[in-house]
Structures are given as structure tokens and as C-alpha cells.
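Down below is the structure, laid out as C-alpha cells.
A protein chain is absent from this complex, but the other protein chains hold their places.
Let's turn to chain A:
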């Protein structure tokens, strides 16, 4: 059998092309390709070389349209035993090719050529072409004979023209030889034999039948020659005769041969035009051909020789002729029967050729799987031959099948599509590639695929191609490890190692082996080096690009489930970056990865290799790092791995696809899952851009980076040192606050930072930050209830409650003019690690009121400073005393109010409390000039509690205004006077505001140790304390009483104030003031008591005599007016006495009852004034001032 046969093969003249002398293989191929262009010589072109010696036997030669066809057999071929049967199998011409520079001796060349020609008896024309001769060759070459042709050195075009001429000459010579042969054969006849014809059968034949048979064979052969000579009509005529005779003599073999020839003649005559009728005709005739070849099968010599190969060849010829999609069914049938016949073929090489042809035809038909199947059969036949070249062939044939079985090496996928894929892989990260999807699906034919790969491995090992072996073993191991036993895995691993030993070091292979590498994560920049896009031309350039919007969820991102694909990463030139990848070794052997590093195709990334050991069935997350070198884009499609002695690239995308397939149950196994690694979200490679160097600020807190421990309310300065660790100066910087408890940062020395700009590389600046510790949380429910009063309450201790400083900084703006490509800035987050300890705790606050009785003097005590000027000659306002107390103008007593705060110290340090009040001087003087008044420090030991008294007398409380209070009390009534315009609400607000104002002026500072100091935040406590008791303490009684001496001699009175002499009638008067808006009727009574509290005016031992009424004095006091009642006392014994006025109010209204806190209407309302002191002195003694405070 011969490869590459078709119906037209019968019309081709076979020419052996032999290298003569030594010809370099590349040149030989070159010359051969030059020859190949002349495979068809038109008859019209050779007429000039043709001379008709005798009358041509080819009567119907188509000189205009016909042509001769050549088939060049490089290296020649041994004579076939069947060349009598099919003349096209004969080598009819020999062309020697000689390369003069490598074989200069022309004589020996000619000799060699002649020797070579001896092997080709059938050759009718012999020529030797010598290329590139030297001048000396040309000189002597002329006389070497006409068969030796020198091609003068010239350009290729000229040479080709020469060659064409020579080929036309050869064609003409062949044609003349054919004529000669045919004429000779017609006249003399020849004995034509095939291996089928045994001697025995010939001798037993009848003579006539033998003669006829011989004639038929001669006619068939002449027909063959006519066909070779390009004259199909002549050929057909001879074939017809031959067919007739062969049919008569039952020479089926030759009949079939003639029929084959006639079909070829038909096709040549039609000049390649095909139509349905012709196709039908060819099909019909060829079926007959096949049938007759089958008929010629003789059982006797079946062991030795069989016409089966001709039958199969005919089948293939017909199949090739019909090979079209539309006729696929016919072709498949033909090919199937051809494959069926393969088993009966004796010669293994025949079977090989048959399978090759079947595979090729199936491939042409588009039946890739069947083509692959037969290719595999071919490879198996090659492998049976057990030699190296056959193994190479097997390997190459198998490599062709890999596409159909979807196990092809990555190297066989064209570079272009591969690079395209890599490019695409990043632009549409999340999407699956269609091709990869298919391959995932197709990988399920694992039974077949493993067999193919194993055969490739076997053939590659046998062929001595270590790289192919490595690649096959790698594919086998990577794709089918779950189906391979641990022993088999070990075998593959050693195959990989053995192959790599025969490879030069640094060999790259397109097919990755182990381990599986997937992207674990792209760590973002640490918060210290965060990169922020700069909005050019804005003061707050970082604002527009803040990644955190007000919404956690934005509807715009909804359409992108794989949001990470949009993620952009910025790397900085010269700053090392890290990428986490996970490696998995699902096999049963220890895997040593010699080196693994990130592979960047963009060429601007220096990756640092590391080596890893992976135990059996394990996975490991490793950090791969590198440094971007040039600004631009970086793509990281995968890792470069040096493992098993070969360098491979492992793409993340492949593993992602694999894992996706595994997740859907489409691939055998998830390599990471079976190594016990957790399921990981699909991490996609972000778009990475590299920017030129940026400044790097490094911060540390001076005095240690540990937590700053503060007590509640403590104020402390912290020094923050910022250093530029980059190579670019910092030109812009801005500090802002973030996180919780931002108001605990009282001040940042922003100016210090500003003045230090630009901060050169290596430079350092220290900025002070003042902190005030926040409260740990509300202590008692009372303060929590007061939340609405002030918003600063209700803080609770939480994790991460410390504030952070955000420092946005940036390098210089390049003046490229283009505003769009400003280098980005950076953000440094400095978390202030503040640890707040519980400090002094507030227990409770109260407002205390204290009264010191006043002396009965000539005048009433002066009221609040507002009224100081209204009474001329009133009691001199004593400044010393003024600091601590205040006279109630109507009650006649010294009122003293304190705010008492109870504080406890649960800590283990000592606190010192100092209270200071910011003085706001009274409204008559310059009110803006605030001064502070400090009180002595109070010390609170640990685990003790203490009370701190804060006197409140310096506040101008509008509530002392009596009318204000009346209004406040009786607000439901219509009011008169200047306050009438105030609404109730306003009044309340005014009250609150005044309390607030008061509170804000009280500062309670503490100090502990040498450097801890702070302020207690007890505003709420004070407010609560004031609000609950303010009414009781500050509200005036409905009736107030006052006592006064009545003296007529005023000259003495100015000097002697409020002194009473014993044994002297002392006229006095009691003043009763109505603080309400109603007329009050009452009955007043006055009592006088001595030091022991005994009533001095009643009983038997009365020591005070009196004139005027002291009891049951009925009085009516108009609203907001005073009434007087005069009486006189006569003290018998000098000493201290106390005068008290009391009244029972008649017909009390509701307001009075409410004030008196009684409910029942029957109960009498009793009002009692404060006690007034008086002292009766002996007449002879000087009066002595009694100090108020002891």
C-alpha cells in the first residue's frame, strides 16, 4: 500500500529525486521544493522540445489542454513487485541533485549518479542537476554529456526559469520514451506478471486463454502509459479493450485494474470538473473495482500475497474522491469497511498506512474523534516497532490526537491565542472563558485521556524526548491525580525527575505540573501607607476619592456581583509588595518547589523567589513578594514555578476555572479541598498600576508607642513624631480626626506640621497633641436621665473607642501640565491608643442652704446688691463677709448656699481636687472681665470618698428677684408689672439658662501625682442637684417678716447699730411683707426667747416686759406691700434673745397651700419668720460686735 493515494495517482509519472554527493539537508529541501513547483507540465509547453520520430501512438493527445503530471519521490524507492500491474508505480525518471561546493569533483559525481541510476531499471530519463558550480566547473562541465546539467549561479528567479526549461525537456523526453514503449509493446507484446500469478496456475492454463489474458494485460498497460502521457481518450480506448478481454478470461484482478484506469481517464478527461452524474459514475465504477479486487482473492496464496491491499487502496481512493460533508455517510461506510479490512492485512506497514489514511480522511470529514481514534491506532502500530524513530512518529501522531481528546499541551495552542487569553483574563476577570468551560467538561473522558497521555509519555520516553515526556507526565499528574494510585503518582513524579535530568537546566515547559497555585489575597496597603487618589486643584484633595461613602451599600454596585474585579490596586515604585498565594499538593509524595515567584509579563516587576516544601496532601499559604520597578501597569497572571527541574508558569485563571468546575461537580476533585484547605471566595486579580515613588510618613509617639493611660477627664499632651521614610519630600499634609471620641483630642499643633513642610526625605517633625480622657460611661441613672439636657452624656466603654489621626499627605505635583495624572497622595492613620481608667467617681451632689440669723437693727439688712443704693444710710456692706454669704433682704437672715459634691476615689492613687469658679462680676460693673477664684485644695486618698463644698454666692441669680418667683409660682394668673410679657416657657428657659450659665463657670480640677491632671466632668451632676432643690432653697416664703429698732435720735444710731440696752424700753416694729399677688389676712404673733429657748414674755418667770400687742394681731397686707406693727420690749436681764414672728393666714388660697405643701383645705396655713437675734447690753458696757461666724 502507498500513502496519499487518490484516483488520479494512476496518471502521475513517478520521478526519483536523489541527492548525489553530499548535499546539505536544508539545501536538498530547497531544491526539492523548487522541483515540486513543476509537478504539472502542460503539453503545450513541451512541444518545442518534442520531435516526432515515428507516428505517435497517442492519436488523441490533447496538445492544447493536456498535461503531464509528476510525482517526485525524494530519495527514491525500491522497485515494487506490482509495477507491471500499475505502471505509475514504476520510477520512470531519475533526477540527481548535486551541490557543487560540497562535491567539487564532477567526475566522481557523474560516476555516483550512474551508480545510483543502476537501481532504477525502469527509469527512462535520467538527469543530474548540479547547482552552484564554480567557474572551473562551468568550463569543464560542458563536455560531461547531456545528462549532466549545470545550473550557473544566479538569483532564484533565473534558476527557477532554468529548472522549468529542464523539466519541460524531461517531460518531452518522457513523452517520446512512452511513445517508443507503446509502439514496442503493441508490436511485440510483453509478458506482464504480478505476484498473484503463481507459476503453477500459469502452466495449467489453456494456451488460448493465456494468450488472451496476456493481450488484455498488455492493453491495460498501454492504457496506463497513455494515461501517463496525458492522453485520456487513448487510454480509455485501450482500457475498454482490456476490460473486454479480462472479463472473458476471468482475470478479475486485471479487470479491476483496467477499470480503475478507466475511471482515472474519465476524471483526467473531465479536467477536474465534478458533478453529481460524474460522482455517481465514479462511485458505481469504483464499487465494481472494489468488488473485482475482492473476487480476485485466491485462497491458495493468501498467506503469501493478497489483492486485499488493492481493494483497500481502491476503497480509500473512492473515499478520498467522495470526501465531503454531504457524503459523509458514504465515506464513513467506506472507511469503516477499510478499517475492517485492516486486520486481514499481512504487512504491518500496510496497516499503518491504512490507518494513517483513514485518520486523515476522517479528519478531512470533520470527524475529529474518529480521526483521533485511528491516529491512536497508528501510534500503537508505531510503538510495536520498538525503535526510536518509530517512537518519535508515534509521539507526533499522538500529539495530533490530543486536541480531539482535549489533553493538548499548552505549547500547541498558538502563542497568539494564548497571549490574547492572558490579556483578556484581566479585563474581564470574573467571566469564565468558553474554551475553558468546554475543557472542563471534556475532561470527564478521563478514561480515554489518561490512556492517551500515558501513551504519549511512553512514546516520548522511548523516543528520547525528555521535554515531551515531562509535559505528558505533568499533564497526567495535574489533571488526573485523583484517579492515579499513590504508587502511580510516585512513578509519574520520578518520570518527571528523570526527564528533567536529561534537560538542560532552566528549561521551560508550557504545561504546569504541581503544585496547584491559587491566589489567596492581594493584601492592601497597610493603613500606614494607604494611597489616596488626589483630586487636583482642591484644598482637600483627598476628599473626592475617599472609599467610604455615607452608605455601606450602594445601588450602583449591585450589577457587579464580582465587585472585586473592579478593584484597583496601586503599587509604588521601589516599595515592596506582597501577594498571598495558596499552594496545594494533593498527591501522595513530598513535593519540593525549588522556587516560586510571581510572574509579571509587563516586565516592570522584580519578583523574589522562595522555595517551599509541601508534604503529601497538604496546602500552604505563602507570601510572595516583589518590587515594582517602573511606573505603568502590572499584570500578574500567575506564578512561575521551578519544580521537578523544569520552569513552568501556573496561571491563576486555570485554577480558578478548575475550582469553579469542581464546585459544580464537573471536574474530578478540588485539589485544595482534598488537602483540607477551606473553601475560598474567588479572588480575582485586580488591575494594578504602578506609580512613581511617593513619600512615606512614619509616625511614632514620643516616649513609647504603648497605650496612653489616662484617668477620666485627664488632660495630657502627647508628642507625635512624623518622619519621612520615602525618597520624595512631603509637600502637602493635613491632619483630621476619625473614629470615636474625637472630642477627646483638644488640640493638634497643626501649625507645627505646616511650618515643617516640605518635609525632606529623612526629615522628622514632632507635633504636640493635647488629649483629654473621656468619661468611661454613665455611672448613675440620674445622670443618664439628664441626657436630653446635654448631648455629651451616655458614652459607654467600647472597644476601639480611641480616636485616630488621619494624616493626608502628598508629594510634589509634577508640572507636566496635565492635571489628570497627578501622583496620588497617601493617608497615614495614627491610632491614638488611649486607655482610660476610671478616676474619681461622682457619688452625689446636693444644694445646701444655711441660714444665720440677723440682728435686729435700726434698719433691715441690705438685700442683694441691686438694691444697695436704694436705702440711704443702710448697714454698711461688709466686703469681707460678702465673699461667703448673702443677705436675704426680706427674711432678714444671712443665707449661705453651698453645692456639695460627694466624690469617691476608687483608684489606687491620691487625687487632689481644686475647685475654681470663674467670676462674672455683677452686672453693674464690667461683666466681661472674668476672673477666677480658687478655693483650697481637697485631698482624697485612695478608697476614700470626700465631699467638696462649692459656695454659690457669687452668682447673680435672677431668681432672687421676688417678683420673678411669684410669677413663676402663680404663672397661671395674669401678672402685672414688667414681667408680664414673659411667657411661662420663657421663664423656664431663662431659669435653665441661668443654671447652665452658673454650672459652666464651675470647674472642678484634679491632680494626681506629678503629671496627671484633669477636670471632672460633673456638669450634669450639678445640674441635677440644682434642679431638684432649687425651688425649695431659693423660693421666697409667701410672707416674710422683719424686725427693726425704732429710734428717733439718729445721731447715735449711726454709730450704735442694732444694740439694745437692758432695763430700757426698746421700741421695735415688725414688718410683714406679702410676697404674693393677693391680699393676705392673718393673725400675727411675736415671741421672744432667751438663749435657753424659753419663752421670755409669758409665764411667771418672764424676763421681758412689753408694751403693745404681741399676740393675735390681725393684719391685712396688700399684695407686694409691707405692713408695720409697732411694739416695745423691756429686757430685764442682759443677754441674747431671739425674736420670732409667726402668722396664721386666714382664707388661704391654693397657691399658698401648695407652697405650704398641705392638701387639706381646713388646715390652717402657718407662716413663721426666721429668728432675729438681739442682745440687750448693760448700760455701762460698750457695745461689742458679735461675729456672725464662729
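Just so we're on the same page, contacts are C-beta pairs under 8 Å (C-beta built on N, C-alpha and C of every residue); 3 or more make two chains touch, one makes a residue touch a chain; residues count from 1.
In this text, contacts and distances are computed from a predicted model.
Among the names given as "Eukaryotic translation initiation factor 3 subunit I", "Exosome complex component RRP45", "Trafficking protein particle complex subunit 2-like protein" or "Target of rapamycin complex subunit lst8", UniProt records the absent chain under the name "Trafficking protein particle complex subunit 2-like protein".
Summary of contacts with the chain left out: across A:210, A:278, A:291 or A:332, the touching residue is A:332.
Across the entire complex, the residue among A:130, A:381 or A:448 in touch with the chain not shown is A:448.
Check A:113, A:131, A:321 or A:373 against the missing chain and you find that the one touching it is A:373.
Within the entire complex, the positions of chain A that touch the omitted partner chain are 325, 328, 332-333, 336, 339-340, 343, 362, 366-370, 373, 437-438, 441-442, 444-445, 447-448, 451, 664-666.
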